[in-house]
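Only one protein chain is missing; all other protein chains are in place.
Take a look at chain A:
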């Protein structure tokens, strides 16, 4: 069992050796993730775990991959996608060019969901989706545009519940247990590694989606990331968070107007 002192040492060492700063992560969750990988990999002595992390960069990568949560799905929270489709996309449609940032995109399921909606709204041709994550391995996976075929039943159900009316299976080709999504989607995506903790704004966007990422950060880090988003949004651009995340109580709150009860905010200042 990993204790609080171990976590403190781990955070310091990882920062010294690799420059990754986990000190602003939500401790309850971070500790649980570290404890999980520590047990999965069969450690009983924390110093062994630490020493391997220090000496094997490859193992460190693996641990980062396991610590950061990569659970995602297509059209997760269909109700939210329905609002995006009906209320946000029509506003973006008036723009000559649409820039979207998926911050913490994980294996890309939500990026492809967005691409499908853009195509159906006839906006894909003038859109560009920047998909970033701290974890290079999930980006490699996302780029391939391949998702387990067994998930497609659930995803097409989500898609229909979000107001999709097309035959979902037209968007992919089934092959060896995978659904390979059409190149016309990936052509409009740029994948790149970006650490919300330490990296800066890299463009101005009309829509930023960051769903279920801030929950892994403490309030101070959440505040910093919200400022980063604020500085990366065009005037009247939209910020989208997870269903239980909020900008309430943050310093940027007064610059945004919430869309009803949805976790969608429009930048008004």
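The rule we apply is simple: a residue touches a chain if its C-beta (ideal position, glycine included) is under 8 Å from a C-beta of that chain, and two chains touch if they have at least 3 such contacts; residues count from 1.
FYI, contacts and distances are computed from a predicted model.
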item	value
Complex member absent from the view - protein name from UniProt, among "Deoxyribose-phosphate aldolase", "Fumarate reductase/succinate dehydrogenase flavoprotein subunit", "ABC transporter permease" or "protein-glutamate methylesterase"	"protein-glutamate methylesterase"
Given A:39, A:55 or A:79, the one touching the chain that is not displayed	A:79
Which of A:4, A:167 or A:183 contacts the chain that the document leaves out	A:4
Where the unshown chain meets chain A, residue by residue	4, 7-8, 11, 23, 26-29, 32-33, 69, 71, 77-79, 212, 214-216, 218-219, 222, 242-246, 248
